[in-house]
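Complex shown without one protein chain; remaining protein chains in place.
Each chain gets a letter, A, B and C, in the order it is written, and its residues are counted from 1.
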Amino acid sequence: MLSYIIRRILILPLILLGVTFLIFCLFSLLSPMERLATYINDPSVLKNPQSAQRLIDKYHLDEPFPSGYVHWLKSLLRFDFGWSPTANQPVWEAIMQRLPATMELVLYSIIPVILVGIWLGVISAVHHNDILDQFIRVTAIIGWSLPTFIFGLLILFIFYGMLGWLPPGRLSTWAQYIVYAEEGFKNYTYFITIDSLLNGRLDIFWDALKHLIGPIITLSYISWAYLLRITRSSMLETLRKDYIRTARSKGVDEKTVIHQHARKNAMIPVVTVAGMMIIRMLGGVVITETVFTYPGLGFWAASSAQQLDYGSIIGFALLFAFLMVVGNLIVDVSYALIDPRVRLE
Amino acid sequence: MLALQVPSDSNGLIKYGGLDYIFPIRYGVHFHNGDILTPEDIEYSFERGIIFDRAGGPCWMLLEPLLGVGTIEELAASVAGVENYADMFNEEDKLLPEYQEAMIRVYTDYVDRAVEVQGNNVVFHLAQPYAPFLNILAHAGSWSAIINKSWSIEQGAWDGEADTWWNYHDPTNENDPLYNVTNGTGPFMMTRWVPEETIMLERFDDYWRGPAKLKEVVFQYVNEWTTRKLMLQKGDADIVYVPVTNINEVKEMEGVEVIQDLPTLSNVVSSMPWTLNAEGNANLGSGKLDGEGIPPDFFSDIHVRKGFSYLFPYDIMIEKAQHGQAIRNPGPIPKGLLGYTDDPELFYEFDLDKAKEEFQQAWDGELWEKGCKFNIFYNEGNDVRKTACDMLSTYAKIVNPKFELTPVGVQWSSYLKQFLAEQLPIYTIGWMADYPDPHNWAPTYLGSNGTYSAYYGEAYLEWATENVDPLIEEAMKSTDPEERASIYKELTQLAHDQAVALYLYQPIDHHVQRDWVKGWYYNAMIPGMGDGADFYSLYKE
Amino acid sequence: MVNDNKTKILQVKDLKTYFFTENGIVKAVDGVDFEIYQGETLGLVGESGCGKSVTAFSIVKLLDYPGKTVGGQVFFRGEDLLKKNEKQMRQIRGKEISLIFQEPMTSLNPVFTIGFQITEALKVHYKISKPKAQEKAVQLLKKVDIPIPEQRINEYPHQLSGGMRQRAMIAMALACDPVLLIADEPTTSLDVTIQAQILELMKTLLKEFNSSLIMITHDLGVIAEIADRIAVMYAGKIVEYTDTRSIFYNPLHPYTYGLLTSIPRLDMDIEKLDSIPGLVPDPLHFPEGCKFHPRCPFATAKCRKEEPVLKEVENKHLVRCWHFEKVKEEAKKIAFTGRLAVSE
Partner (left out) sequence: MNRIVKKLLSNTTSLIGLILLFVFVIIAVFAPIIAPPLFSDPYQIPRMSWDTEPQPPGFPLSDDMIFIYESMGEPIIRDKAIFGTAQGGYDIFYGLIWGTRTAFRIGIVTVVFSMLIGVILGSIAAYFGGWLDELLMRITDIFLSIPFLVAAMVLTTILGRGLDKVMIALVFFGWMGYARVIRGSILCAKEDVYVMAARALGVKDYSIIVRHLLPNTIFPVMVQASMNIGSMVITAAALSFLGVGAPLGYADWGQMVSFARNWIIGSPGHAGEYWYAVFFPAVFIVLFVLSWNLVGDTLRDIMDPRLRGEL
């Protein structure tokens, strides 16, 4: 088990190296002048060809491929991702500043989806009947066919526009002032929902939550349908397995059969799917945050893309690749934790 | 207003025919950190601004009147006798020792002398009489903001010495110690700044005019109109920027006040460079007048320019794309400034027949016969400018089906890049006042050194040097408003006769706020005033 | 042969289990009667799909959807199991009636240790403490001849060999000293040597525990070794029911006869190896009359129309055939001693 995890962790940097290489190759499609845009904070510098050339030399932007890659890699290791004109600050700083907002959104989307999605899937598998089956199947396909940006606009239209229940952004102005500028308010985790509770500010907690609901639903509705369906079919499949009959033949009660014998086995494919789902969600962050003007990484990445801000978009892609590789590692490890056949290999 | 008196000829604080401006400094003004304002702080602030001179930044406005140059680099290079400022530095950006002395002289002989402390007065010595100088200083822009000298030095900014200044010239944001800290004398102090996201201000209780009524101010950058609208609707935002196209959506909103018809000091112009850079330029098609493209000097023919001037449906544009929230200008000078004229003779009107006549004469009839094909530009995402392009393209086709103008949207950065490279055949660009004086406009659009017109190509520069520049110079030096006005009118006449550009419109601004916001007033010269405010005067009910 | 002195453990009367599928009703078990006495082994024989496993699962009420027992009675120690609710059944399963399944790989839960699975029944029925259960598990594994049981109890099914797993299954079934064991093809998936070992083990353990056994198999060779009596099933019904010797020496049903001729025998030429022609009938469309008639060499017009009933034609020898005498004649021509000689 330990050696398995260690092996996986050792592969991780190799994959990441591959990702940087891939991104550098894409980056190389740009002219040195365009790549320079990543490193400067004022486009007017480009006016003067000499100062531009000096910067190109400084950042080794017109070097041949291998050495250019090495220099770029070195700057990445120093967390020097360049300058983000979109955020008007260094890319790394921009990332760190926006990461908590995105993480808060993603975690709040993942955890309920996983817990409730699996729970519902198990329930619907146990109370298996044809109407529910068809309903889930149809819902899943429709959910699958409904693009996030359309669903998000729908939510925006209904809950924000028509009903006026939910506000866009991340915090109301009054709450922002308290959270960011007031001395008494301490930021422990930078997750506003958690920090507000730690500070005993229920009003801020409620405000933050109201801002989160729309994005959470939008980010997770596909995953809900998907995970529920996968859990259900995996459960149904497992419940037909011989060992379930064995357990029943021992006089084990149905609850134990389902929640101990069946569920643990049924989770094995679900873990893989949940992993894929989380990865999909990372992509969905860009659209969701854009639709709801939620000030996280995705929103920033989308505006960077619109403004051809290469530095930001590449920093963002690298970060997400990193998150994805780490996510895959977690999935593989939890896979091993559940399945002794993998664990003891 | 940190001065006790505004200098003028009558109070004797402007001397030597407008070469010296003397400002007696107010006593007992506090900085946010508690320090008291001194004349030295003011001297330091301006001198630092001059040596700072960020490339593309606003400091030319100080350099031009005080030192008679556009950039400090220009001055340094001429003092040191080198062609380029960069030539004085080695690979690692270190000053080469042989130039050290010259660089010190730049400071001691020029910069230091331009702004001086005399007792409790600060004296500005101008390099030449410069009519708009007071307007420049009075503007709320960053170039005349006063900072605390000792505090700035503590933060790691320029230490005020002559032999170090070049290390503080044109820094990158990361290397600028004052990039993300503030310490001023204004009514509010900055408590939090997330670039492109939020600015939070808190009342400064020791403000010399007495504390402001608002305790705190939060600015938020929200690009999405829908979000801004919701914030306004819910009362989460007190003042929002509403695009002119969406103004109808807020007019009926409860508890929201819409103030319209605010004149702005800005205009939008489509330029037609007389000669273009043909090198590597795909925008010109074949690069010849053969129906498949245009020659680089296409627009140097006055009939072409006049043709396009008649082709544009100015009124439809204003009515539809601007919801009527704009007026027309005959030339570069916006309404509300000295020298503006609304002589109907000077306006081009949408007239396809006249356009046809002009085009038929252009290029000795060759253009009419063969047609043309080229790209016209707008910056991606700017729907109004795209509409303008589409209009030109459509109506050109009506006049002559052989005229094919393809609207192309490009990102702002590459738009600017191509504009600087003189590659754009027709492109639209706007200008907002830096200071309320026609001198901020005429040279920009017409002068051979103008921010825009300098890129109109060889042919234009030749014409402008001969016909425009002397007038601009004369207007700048004159202190007689009437005389100046007539010169600017003359310039407008020139712009019309030569059909230098399509003067599309001068936007009219509006202000949208919750009705509980009180104390708002309009001042066209405060940047972004339509959607912003002088927060000192504001209070909420 | 039937020993009337022994206690009757289980009596199945007219058991009917149907599967209500989308395409129609499948009468998987259609009126089955038999009984088992203490310490006795009953062999339930037939081709796959004849309803023998369904019979077993009907007894313990572990039918898969959409199967349903629609009629009959199952008396276990005098009480009708079919009338018991799920909770009462749970108390019987694993404690008084245990099951051993065909495929030990799939019948053991891959994510739990052997020890856990063996002691689970104990924990369910006796609520004994963990260390005690562990101890018992070790004992049981010893009983089924698994070496180093202390180590094995912490291993997972995939770490064991096939024979080992079946031994573990047996240990699991015996955990609560059940009165009745039902073994559903317990040796089918094992290779021949292991098969013999397992059968030997089961025989020993049955004696030791004095349990009864229902042995379900399609392999007459296996049944010959272990069963006291045999019920041959075909298409959901018992077609012949008597003691083991009579089945082998005096088969009366053409199906039994066919099964016997298909056993490979040492004293016969391979070429003569005979198997029953035709296929197991489609359970949705059983033929009219005797269900075996399409495959039966003795079939007559009567067989096609009228279904025979199961009746005692010789002493304690029940058969469901119009022409059992013809079969008897035919069977006599071939002595089935060879196989018995081999296995006994």
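Structure notes:
We adopt the following convention: a contact is a pair of C-beta atoms (placed from the backbone, for glycine too) under 8 Å apart; a residue touches a chain by one contact, two chains touch by 3 or more.
The model shown is predicted, which means the values in this text are computed figures rather than measured ones.
With respect to the full assembly, the chain omitted from this view is in touch with A, B. In the complete complex, the residue from A:Y39, A:Y108, A:Y177 or A:Y310 that touches the missing chain is A:Y310.
Only one of the listed residues, A:I9, A:V70, A:L107 or A:V138, touches the absent chain: A:V138. Only one of the listed residues, A:L156, A:I192, A:I216 or A:V252, touches the absent chain: A:L156.
Considering B:L352, B:M432 or B:A454, the position touching the chain not shown turns out to be B:L352 (whole complex). Residues of subunit A in touch with the missing chain: 14-16, 18-19, 21-23, 26-27, 29-30, 133, 137-138, 140-142, 144-150, 153-154, 156-157, 160-162, 226, 229-230, 232-233, 236, 279-280, 282-284, 286-287, 290, 301-302, 304-306, 308, 310, 313-314, 316-317, 320-321, 324-325, 328.
Even with one chain removed from view, subunit B keeps its contact list with that chain: residues 224-226, 229-230, 233, 243, 245-246, 248-254, 313, 316-317, 320-321, 323, 352, 380-381, 383-384, 386-387, 390-391, 394-395, 397-398, 401, 409.
Here, only the chains that are shown with their structure count from here on.
Chain contact topology: the protein chains form an open path, each linked only to its neighbours in the line. The central chain here, found by comparing per-chain C-alpha centres with the mean of all protein C-alpha atoms, is A. Averaging C-alpha coordinates per chain and comparing to subunit A, the farthest chain turns out to be C.
Between the CA-based centres of subunit A and subunit C the separation comes to 55 Å, rounded to the whole angstrom. Centroids built from CA atoms put subunit C at 95 Å from subunit B.
Taken residue by residue, subunit A touches two or more other chains at no position, since every residue touches fewer. Within the complex, the subunit A residues that touch subunit C are 240-243, 245-254, 261, 264-265, 338-341, 344. Of all residues in subunit C, those touching subunit A in their complex are 57, 60, 62, 64, 86, 90-95, 98-99, 101, 103, 106-112, 117, 120-121, 124-125, 156, 158-159, 169, 172. If you check the complex, the residues on subunit A that touch subunit B are 37, 40-48, 50-51, 54, 57, 83, 86-90, 94, 97, 156, 160-161, 164, 167-169, 172-174, 176-177, 180-181, 292-293, 295, 303, 306-308.
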